[in-house]
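What you see is the complex with one protein chain gone and the rest in place.
After this line comes chain A, so read on.
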Amino acid sequence: MRVMAHIAMVMNLDKCIGCHTCSVTCKQTWTNRTGVEYAWFNNVETKPGVGYPRRYEDQDHWKGGWMLDKRGRLVLRSGGRIKRLLSIFSNPDLPAIEDYYEPVTYDYDNLVNAPAQNDIPVARPRSVLTGKPTAITWGANWEDGLGGAPENAGGDPNLTGEWAQKVKFEFEQTFLFHLPRLCEHCLNPACVSACPSGAMYKRVEDGIVLVDQDRCRGWRMCVTACPYKKVYVNHATGKAEKCTFCFPRIEAGQPTVCSETCVGRLRYLGLLLYDADRVGKAAATPDEQDLLDAQRGVFLDPRDPEVRAAARESGIPEDWLDAARRSPVHDLVMRYKVALPLHPEYRTLPMVWYVPPLSPVLDAVDVAGGNQDDPDHVFAAVTRLRIPLEYLAELFTAGDTDVVAGVLMKLTALRSYMRERTLGEAGDEAVLKAVGLTAREAEDLHRLLAVAKYADRYVVPAAHTEDAAALTAMENRCPVETSGEPTDAGGRRVMLGIPTLRRRAPEAPAGGRP
């Protein structure tokens, strides 16, 4: 047993209102630079929808993640090592900028500098890549709130099989939910395994997956290998960049920016202890639908004395063990088992999990003339309503509808029980028992899902003082330094090969003069 600690996230999708605050604050913090204008380390997608980049979930096309070969061995879907090196001159499976979207800016200058005239000046969109006026035809969440869904949402790769016909057919009574996505910081990261330079790595201390900017040589294999398409090429520096899980904040014991600013308070951060020796075997589980349990089998119980002893042996400090015990993520993933991983069938063992949304089901109960508050109606609806369940199963359980139904029923039972309790009634414990909860656990889970405060949602132990020297080394250095002119004359960095101040549109009007 090789115990490692991992900082992981759970998102409660029922609470996501699709406000994009996480995306915007993330962008302001990490990707408001030349070269990554198109990149969103955190983005929020509307589901059903094609996602960002377009149809990234279609691994037959993009070749992301892992698969089992004929002999049952775990191999990267994009091919073996030799094939990867042979395709290094032109990567056949790399998304083009059009698959993301062409980043634009606006002629804001025109609003201020336009001369007096009868027409109201407008700020026209301009491509950031070419500096020319452009039409905006796509974006990171083009189908926000199902806008244009009749045209586009059918392209969602999760809409496969017979049941998918029904989704399109009944679009008038359609459903939608928002899916915030960031790097999954997988236990078995395909991007790391595909990096020819060995520049990508997983941190031993907290499991965060990072790109060493000094060692990345721009071979762009990570972009292909990541099935979530959460590694991006900075086209100005020619290097890969990705979500850092805000490691400078995490090291200081603070939540990530996306978590900190989430207005719906739907994100949870906490430690999970895992056995690094079991990762490979779990990822190679033969049946895709067993991957969820296999991954849960990799996680360790922080209350188990044996685990704690092994953890101490591998150098995990005492306060981290304490934080692991209080981890809301451990509760949601392991104790109550209401959180599910996104696309476990990619075999990367992702570490950002989701509590599936119940709301589409409840809406459907209403539509069917049922009573949302009656668990019997909802239970029946959960199983009968083929639409969201199979779709959710496609996202979270490799198609296993029983598991998703189980989670939704648990949430339904919890809602109905807690509603009765809140209204001063005794509460029907039989409902709870049916989903394997005790009254005490229900109170606990309800507290965690509904009223948990900042300190309960984010249990992030600070990096350790013994490592202070290593941490201060980071102070002077932004991990993804910007391109452009060296800031100070005595700057220690010499950046060759990076365009200084590019894309200042030459034909942009210098002022408002005619």
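Worth pointing out:
Just so it is clear, contacts are C-beta pairs under 8 Å (C-beta built on N, C-alpha and C of every residue); 3 or more make two chains touch, one makes a residue touch a chain; residues count from 1.
The working rule: contacts and distances are computed from a predicted model.
A chain of the complex is left out here; the name its UniProt entry carries, from "Nitrate reductase-like protein NarX", "Cytochrome bc1 complex cytochrome c subunit", "Sugar ABC transporter permease" or "Molybdopterin oxidoreductase", is "Nitrate reductase-like protein NarX". Among the residues A:Ile82, A:Ala116, A:Ala426 or A:Val451, only A:Ile82 touches the chain that is left out of the figure.
Residue-wise, the contact with the chain that is not shown comes from A:Met200, picked out of A:Cys22, A:Val50, A:Met200 or A:Leu273.
When the omitted chain is restored, the residue from A:Pro48, A:Gly64, A:Pro157 or A:Pro189 that touches it is A:Pro189. When you scan A:Met1, A:Val24, A:Met67 or A:Ile97 for touch with the missing chain, the hit is A:Ile97.
Residues touching the missing chain, restricted to chain A, are 81-82, 84-85, 88-92, 94-97, 129-132, 188-189, 192-193, 195-198, 200-206, 213-220, 233, 235-239, 251, 276, 279-280, 463, 467-477, 481, 493-500, 502-503 (touch as defined at the top).
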